[in-house]
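Take a look at this one; I'll ask things after.
Other chains dropped; remaining ones untouched in position.
Labels A, B, C and D are assigned to the chains in the order they are written; within every chain, residues are numbered from 1.
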Amino acid sequence: MPTITVEGPPIKVEQKRELVKKLTDVAVKVYKIEHITVLIRENSSENVGINGQLLLDRKRE
Amino acid sequence: MPTITVEGPPIKVEQKRELVKKLTDVAVKVYKIEHITVLIRENSSENVGINGQLLLDRKRE
Amino acid sequence: MPTITVEGPPIKVEQKRELVKKLTDVAVKVYKIEHITVLIRENSSENVGINGQLLLDRKRE
Amino acid sequence: MPTITVEGPPIKVEQKRELVKKLTDVAVKVYKIEHITVLIRENSSENVGINGQLLLDRKRE
């Protein structure tokens, strides 16, 4: 701990590398704790709803 | 926010559409906030345990 | 399972009662499963950030 | 409830069976409640960061 969990759309491995590095830098600076875990979750557009509509359907419009 | 996360078994896209629409309607009504996010998580029966037994094994019995 | 987790601002017990009842009704209808658990999380406005700003500070403006 | 969620690397179904059985035994003993749900999440090594580095990259070194 601290543990940072990020829920977002699918991204490329290079973006994940950047995300993990930079989120960790921020957390180390704020918490003054070295041991940081980051979990990236990639959500399909048919598993996310925004304001009552699937992301899948919003993209189609 | 509010954000609603639903952990359940795999479902069809038409069920997801209905789930997102109706959960959002409920949340808008109770919270009086328009911006609602819903995350649907689909769990394989080998990743869920009920009362000490994998769902996978309960189904087989 | 299914389990529904709702992250939102603090609400009154009467709103929680309505939220649990109605979210459960939706989940039973979509999943055709009777056993539904709902977890309500109430987040202080100093623990939520929207677009880079604490909810606490947005309210003050 | 109680619900136990385990975030870890991918494991085999036999390990899942053992995990669910033994975690449930512990929870029943401590909480004195029979109804326990366990959710196992398997995370790809490119979706986990430890101390600023993807698990994927740590393994390669």
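As a working rule, contacts are C-beta pairs under 8 Å (C-beta built on N, C-alpha and C of every residue); 3 or more make two chains touch, one makes a residue touch a chain.
Quick caveat, the model's predicted, so the values are computed rather than measured.
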Identical protein chains across the whole complex (4 displayed): 6
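Assume only the chains that are shown with their structure count from here on.
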Over-half contact-pair match to A-B, picked out of the listed pairs B-C, A-D or C-D: A-D
Gap in Å, rounded to a whole number, between the CA centres of chain C and chain A: 21
Chain-to-chain touches, reported pairwise for every pair that qualifies: A-B, A-D, B-C, B-D, C-D
Chain C-facing residues of chain D, complex: 1, 3, 37, 39
Interface residues, chain A side, partner chain D - complex: 13, 16-17, 19-21, 23-25, 28, 34-42
Contact set on chain C toward chain B in their complex: 1-9, 11, 15, 18-19, 22-23, 26-27, 29-31, 33, 43, 48, 50
